[in-house]
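Below is one structure, written out as structure tokens, with a few remarks after it.
Only one protein chain is missing from this complex, and each of the others stays in its spot.
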Amino acid sequence: MLELGLFYTSATVALVATVFAVTRYNVAHALIYLIISLLASAVIFYLVGAPFAAILEILIYAGAIMVLFVFVIMMLNLGSPGDGVEHQWLQPGMWIFPSILCLVLLAEIVYMLSSGDRMLQGKMIGPKQVGIDLFGPYVLAVEIASMLLLAGLVGAYHLGRKYLIDAREES
Amino acid sequence: MSMTELYSLLPMITLTSVILVLMMVIAFARNLALTCGLSAGGLLLTLVSVFWVNHDLSAGFVTPLLVVDAYALMFSALIVSGSFFITLIAYGYKVQRGELQDEFFLLLLLATLGGITLAHSTHFASFVLGLELLGISLYAMISYPNQGLFSLEAALKYLILSAVSSAIMLFGIALVYAVLGSLSFTEIASNVYQDTGFDRLFILVGSGMILAGISFKLSLVPFHMWTPDVYEGAPAPVTAFLATVSKGGIFAVLLRFFTTVDSYQYETIISGLFWIALLSILVGNILALMQTSIKRMLAYSSIAQIGYLMVAFIAASEIGGKQLAIEASAFFLIAYFLTTIGAFGVVTIMSIDSTDHDQDGLDKYEGLFWHRPLLAGFFSTMMLSLAGIPLTAGFIGKFYIIAAGVKSELWILLAVVVIGSGIGLFYYLRVIFTMTKQSESNEVNVSATGGWAMAAVTLLLVILGVYPAPVIEWVSAVAKALV
Amino acid sequence: MTEALTIPMEHGLLLASLLFLIGLLGVMVRRNIIVILMSLEIMLNACCMAFIFAGAHWGQTDGQIMFMLILSIAAAEVAVGLGLLLQVFRRFGSLDIDRASRMRG
Amino acid sequence: MSDLVFLIPLAPLLGFVTLFCTLGNLPKKLVAIVGVGSISLSAFIVMLVGMEFLFQQDPTPYVVSIYSWMNVGGFISGVSFYIDGLSLIMMFVITGVGLLIHIYSSLFMLDDKDYSRFFSYMNLFVSAMLVLVLADNLLLLFVGWEGVGLCSYLLVGFWHEDPANGSAARKAFVVTRIGDTAMALGMFLLFLHLGTLDIQAIAQQAASTWQVGDGMVTLACLLLVGGAVGKSAQLPLQTWLPDAMAGPTPVSALIHAATMVTAGVYLIARNHELFLMSPAAMLVVATIGSITLLMAAFTAMTQTDIKRILAYSTISQIGYMFLALGVGAWASGIFHLMTHAFFKALLFLGAGAVIYSLHHEHNIFKMGGLRTRLPVAFWSFIIGSAALAALPFTSGFYSKDAILLSAFEHGPYGPWFWGAGALGALLTSVYSFRLVFIVFFGEAKTQPDAPAGWGMAGPLVILCALAIIGGWFTVPVSSVFPAVHEVDHGGVVAYITPAIPIIGVFIAYLIYYLHKISIKPFTESGLGQQLIKFWFSHWAMDWLYDTLFVKPYEEITAINRTDIIDWFYNFTADFTLFIHDLSTTTQTGQLRTYAAVMVTGLVIIIAIFVGVMPS
Partner (left out) sequence: MTMILLIGVLILGGIAAWLAQTWNKDWPRWISLGTCLIAGLIVLPLYINTPEIHWTLGGNETAWIEMVNYAWIPRFGINFLFALDGLSLIMVSLTIFLGFVAIISSWDEIPDRSGFFQFNLLWTLAGVVGVFTSLDLFLFFFFWEVMLIPMYLLIAIWGHENKSYASMKFFLFTQISGLLMLIAILTLVLSNANQTGTITFSYFDLVGHGLPEGLSYWLMWGFFIAFVVKLPAFPFHTWLPDAHTQAPTAASVLLAGILLKTGAYGLIRFTVPLFPQATVEIADIAMILGAISIIYGAMLAFAQTDFKRLVAYSSVSHMGFVLVGVYAWNELAMQGAVMQMIAHGFSTAALFMMAGAIQHRIHTRDMTKMSGLWHDMPRMGAVAMFFIIASLGMPGLGNFVGEFLVLLGAFSVSIPITIAAAIGLITGAIYALIAMQRVFQGEGKPDRNLKDFGGRELAAMIPMMIGLIWLGVYPQPVFDLVDPVLSSLHLLTTSDPTQWIGSLP
């Protein structure tokens, strides 16, 4: 029961944190909320029997990827002065139509979810099993993912480098 | 993995090796001609390997992720040839844009690899990966440094919207997976029938989301909004790539998914597709009507063209018309590839000297007929092909589409095709008319490789329009194998 | 711990959907490009979560493998996205997405 | 001689081709030689053929086939000529009068720069007219029929620099075209029911197909009459003829007096066997004739233009011919046709001489006292007018008298027809001598040039002779027409009829020569002025047609000049553009909008898929 309570608590945390992440004016604050949300997700992953995923969520998502964001925020020096601008940017009226859309979509999904009643298997799937499958049937996926990361690397390198070159020229 | 499996993967392996070699070469010697030559050579090699594999084909799965069959190889060949021509056309364009252009070709090859993956994929994992490989390479290509603000804006829009659509699609896949317990197309196909407890609603919502994602990539209405801006902002060769290779790969996997899983049995899905196709044709054509930017015009027209393609796609829902419809879509896609590459190729050639923003204003093309008759001739051929006028492959393509529609008795869609073609004619002809106007000469440099590539594309287009029999035989054999 | 939770899968999917929709809302409403990119991450994370739940339902590894693949996709996307963001900030002098609306019609 | 028949129309045709193709590059002398020579040749052959035909023991009609024109789908029509008394008499008139008028014109038109064009048209006309009368089938007849219409058009508008002439020419063509169309429809009807257009065959087939008085035969006859009234300027299509006087005077003489306008008469006479089967159609013809002759006569009384007076008198005289045809007096009708050709040609040529000498002055009230100065013209007019008025012993007398008597004898309406004819005769003599007295007597108002040479006087003299003696012979048409039972010449009518013209001449003498009777009280009274105006405008026919047909047609076409149908297509195009403008506003360039639209699409698709929304 404790685990079940833990699950719903984490779920609530994740939801609340995500809402804050999207609504905060201060980017750094938003980022912190996002990281909290990701950590809560990691807890949930662990609870439902995916410990490897939980670890990766923390290491890569909350760790590596979010740190990238932090770097950028630092680089651009986006601190509190941005708040006023954000306030200007976010007029309340802008929320109305997208919210309605999302609510309708939610209604549709809830309608869908209410039709079924399935339980999780409650089986723990450890890193070993994942590893075996990953390099078994999914071996080509790993290869392609490597090319994908290569593409991301080349792309990011290029876009970023150009920026640095320009910055150097200007200074 | 057995040797035969590896052998079947020869095209992908070849391309990957080329990518790696190219990376090394760039690391040691930055030389655009060399890079371009290597890419083109590599693509040719890949093309050869595709035909090689196709020659004595033992169709089968290579891991659950990929399948090598005539269908996959046909689309691979298409995608690789498309990339090949785009490489050639891009060369002169890139030369004018100074240093650091080498990686562009690397990205191009990576994206091509993504396209081939899509053509082979028979599993959602490979599907998603191929899609993203294509997408991520494209983001970088669109905003490739040394382009103006427009390319940046285009890349931004494409990145964000594409990511949203990917996420939507992934969520849909997750929903489907949640009820069917498999990500492989073939297993899904069998589960859909075997599992008595499957939940229809999950599958429908899931496929709705997948379809939305795919529609975005194919820029179908109402997921088309990004298309004109991105087409306009992206460098012309990239636009060509975006419009052809990316769409071709996605269409390949869509068609394979639908035929494998036989989603055609869901009438609601077909009716959704019906509206998408109908709106795409009408909206695309109407929006293109008075555009003064050629690239925007071509963007809108591509919306409509894919709408035509969807007519054939929907036609496959009739059992009797399935083979014809698949043939039709394949042939139409071939024609569309050639035509679109040709059209953007001309824009590329026109824009060689203007490094800030591509020469896509209609007024820039005034009098082209008299200053650069050959170039104008190429462009006119492309326009006529888009309009589906005989002597070009576009005509056979449209003929095929209509045949498929007739066979499956999609009268309403056919009527829309007629209306759409009517509107379409207007703006295609407007381009030709503009080129025939008298105006003072504005000099255009034409790179030799680009010129020859354009000539080859045009020639192919006309040959396909006049003597399409060999290709039709090929396409129909592939379709027969798939059905 | 060898036994995992047995909760209705629908609950998990509902959570994933809510996260997904919040992310979607963020993309549609926010003007700051960084926040939009973050919202994209939220959406992708929601997808991951959905896969995890689905995998847990079937007791298969596929859910987690898809999670990892999406993770790599997210990483690549963010890398390119942030690179682009830097360019945008430099060229437009702002992170306002609405600045990037020169092309229209 | 039948070998040469084809030359009769061919000779003038060759003349036309020669003159037309050289386009005025020939010297005038040569032009005159070609123009007149071709007609002479034709006339000579007509003489030969006529002699041969008439001096036969038992003149039998024969067909000269030139070649097969069309043989298609059961419709056979050849170019073949039919020679009988009727066609011969027509040919005599055409070539004879035509030759005289050609000779006359060679002098009259000498100063015209388009001398060659004039003769080419005239030759073409003669050729077409000969085809018309020679044709053995209705289609070939129609060729000549339209051909003469064309020449009429060309010659009325001969001086085309003046737009008024062009308008007159067009009017002539279009109005007759209306009749021609009716005639064409008649031909279609005949072909539909009888399967042939051969005139002789029609007569036979009709007799075997239809009863006398059958509705179909009446309809066919009436449609043919439609053609006839157009060409012959009878009610209701007579309005073109007075305007046609815009052409050169020899043209008026040849085409609009002697030959072409009598084509309608010829048509009806040629198809008399058909008409005999339809008493109703005959009655219509007679009625048209009598009404027209009266209307035109009244109008002629009020005209001041010398040529228009003659034009109206032509209409009136053709009315007599129609009357004759309508009452079955075929031979009399053709007889009058011939005599009319002589004296009307004479009158026109005389008028031409007057006009020639007076520098194209047409108004009779500006002439006067020309008796001594233009003696030839004067005598021409005296003789011509006498014949026109049907004074005894002139040619007109014989023909008109016969018509009136036949009309009187004809059925229940006979007296009415006679009455109309008699009144017309009275008016004819009054207006013709009004003309003579005003133009040739009284005081001189202008000084004429010296009369033209013998080239012009010669034909006048010959025509004078013909106008007098032309009536002394009978036309050789007894073999053509059914024998008319002998008219009983007894009774009062036979004595009254010849007297009427004399009375008329006397009245004219009193009014216009002696000025004993003043018509001023009448002309100056309100009613009189209205009446005169009404008559002068030819019973307001032109006005009526203008209001009923011409103006509405012009207005409707002017309104629809830009094609109302096109408006629909342009609207479609504009509407599409409107939609385009509307939909481009959705492309705001803002990413948020795009994302929102995308999500909307997603929502709708899912709604359709889960069946919340009907597809």
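As written, the chains take the letters A, B, C and D, and residue 1 is the first residue of each chain.
Everything that follows uses one rule, which is that contacts are C-beta pairs under 8 Å (C-beta built on N, C-alpha and C of every residue); 3 or more make two chains touch, one makes a residue touch a chain.
Note that the coordinates shown come from a computational prediction; the quantities given were computed from them, not determined experimentally.
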| item | value |
| --- | --- |
| Partner chains on view for the chain not depicted | B, D |
| Contact partner of the left-out chain, one of D:S2, D:T181 or D:S537 | D:T181 |
| Sole contact to the chain not displayed, among D:G37, D:P61, D:G166 or D:P498 | D:G166 |
| Residue touching the undisplayed chain, where the options are D:V143, D:V327 or D:L370 | D:V143 |
| Identified contact with the non-displayed chain, of D:G24, D:G442 or D:G458 | D:G24 |
| Positions on chain D where the hidden chain makes contact | 20, 23-24, 67-75, 139, 142-143, 145-147, 150, 153-154, 157, 160-163, 166-167, 169-170, 173-174, 177-178, 180-181, 184-185, 187-189, 191-192, 553, 556-558, 560-561, 563, 565-566, 568-569 |
| Absent chain, residues of chain B that touch it | 369-370, 373, 384, 387, 389-391, 395, 399, 402-403, 406-407, 414, 417-418, 421-422, 425-426, 429-430, 432-433, 436, 467-469, 472-473, 476 |
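One rule holds for everything that comes next: only the chains that are shown with their structure count from here on.
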| item | value |
| --- | --- |
| Between chain D and chain A, distance of the C-alpha-averaged centres to the nearest whole Å | 101 |
| Geometric centre distance via CA averages, chain B-chain A, whole Å | 31 |
| Centroid distance [mean C-alpha coordinates] between chain D and chain B, Å | 77 |
| Residue list for chain D, restricted to those that touch at least two other chains | 584, 587, 589, 591-592, 595-596, 599-600, 602, 606, 610 |
| Residue numbers of chain A (touch at least two other chains) | 94, 98, 101-102, 105, 108-109, 111-112, 116, 118, 138, 141, 145, 148, 151-152, 155-156, 158-159, 162 |
| Chain A contact footprint on chain C (complex, rising order) | 1-15, 17-19, 21-26, 28-32, 34-35, 37-39, 41-42, 45, 48-49, 52-53, 55-65, 67-69, 71-80, 82-87, 89-90, 95-96, 98 |
| Residues of chain B touching chain D in the complex | 156-157, 160-161, 164-165, 168, 201, 204-205, 207-209, 211-212, 215-216, 221-223, 225-226, 228-229, 268-269, 271-272, 274-276, 283, 286-287, 289-290, 423 |
| Of chain D, residues touching chain A in the complex | 592, 596, 599-600, 602-603, 606-607, 610, 612 |
